[in-house]
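Heads up, this is only part of the complex; the chains shown haven't been moved.
Chain IDs A and B follow the sequence of writing; residue 1 opens each chain.
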Amino acid sequence: MNDADVLARLSELGHELPTPTAPMAAYVPCVISGTAAYVAGQVPFVDGKVLHPGLLGDTVTVEQGAEAAAKAALQVLAVLRDALGGSFERLVRIVQVGVFVAATPAFTEHPKVGNGASELLVAALGEAGKHARAAVGMASLPLGASVEVTVIAEVTPA
Amino acid sequence: MNDADVLARLSELGHELPTPTAPMAAYVPCVISGTAAYVAGQVPFVDGKVLHPGLLGDTVTVEQGAEAAAKAALQVLAVLRDALGGSFERLVRIVQVGVFVAATPAFTEHPKVGNGASELLVAALGEAGKHARAAVGMASLPLGASVEVTVIAEVTPA
């Protein structure tokens, strides 16, 4: 991917890549093995606070959940770019996205929440942003977050 | 795998490959990266309706859950075959299976539910159907489904 193009598309959408957040614990933000880059689970932060904490189907609306998912996907892009040496040049495509949604037993609209992440990735990367996905309901997530996003991407070898 | 052999084995078991269902949202059914094919999460459908919705440990029995998992695995095979150009010829083996089971906190028989998917894959593909697996309990799943199945398969390059 052309780095400047991706940054320009994000900017048009009103998004700026955040500074990659340090992992909350004893692991690293991204591991590249061969042509696969595994990004650690991202919980959405704004100004150091979790964005829209709580459960879908309870206090968090579908719109808020989708916004949280988009924010987490933006953090995924920031982590990926950082792991690739500060440019999207080596990014080939997004491969798999996991959207973990903290939800009540009665909640059914996980796909709409997941779309927040999926649509941001496609808006930023075009065809290369299209991915296989699973969006599923969790009992709870770190720090009370409503959404956590994981990504596997294809990259060119270093 | 020989395409006709796999279809014959499924037919002997009384299964017919369904038409791959379109993703419920902004993603694609399968992404192939190198020799790995990632299939998006499949929720079991029959005639356009979710098969056995609800929670394991509540209104859905282990037998129903296993049936739902088998149906979702059948859809995985349909998606894989479609992504490989309408034949299992390029399928080398199933590698990893995730079985997400919507369940109550007290439910403990996730492995029996997961077996519905695992046994269908081995019945259809023989040794090549054997896989590493995780079967875990979710708070809820898209559309109220009781089971969702994801798969990573090994394929020969295009």
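Everything below uses one rule, namely that a contact is a pair of C-beta atoms (placed from the backbone, for glycine too) under 8 Å apart; a residue touches a chain by one contact, two chains touch by 3 or more.
This is a predicted model, so every value here is computed, not measured.
Q: One sequence, 2 chains in place: how many copies belong to the entire complex?
A: My count of identical chains over the entire file-defined complex is 3.
The definition used in the following text is that only the chains that are shown with their structure count from here on.
Q: Would you kindly give the rotation angle relating chain A to chain B, two copies of one sequence, based on a CA superposition and rounded to a multiple of 5 degrees?
A: Chain A sits rotated relative to chain B by 120 degrees.
Q: At what distance in angstrom does the C-alpha mean of chain B lie from that of chain A?
A: 25
Q: Taking the complex as given, what residues does chain A use to touch chain B?
A: For chain A paired with chain B, touching residues are 34-36, 57, 92-93, 95-97, 102-112, 114-115, 118-119, 122, 130-139, 152, 154.
Q: Can you list the residues on chain B that touch chain A in the complex?
A: Of all residues in chain B, those touching chain A are 23-31, 33-34, 36, 38-41, 55, 98, 100, 102, 104-105, 138-144, 148, 150.
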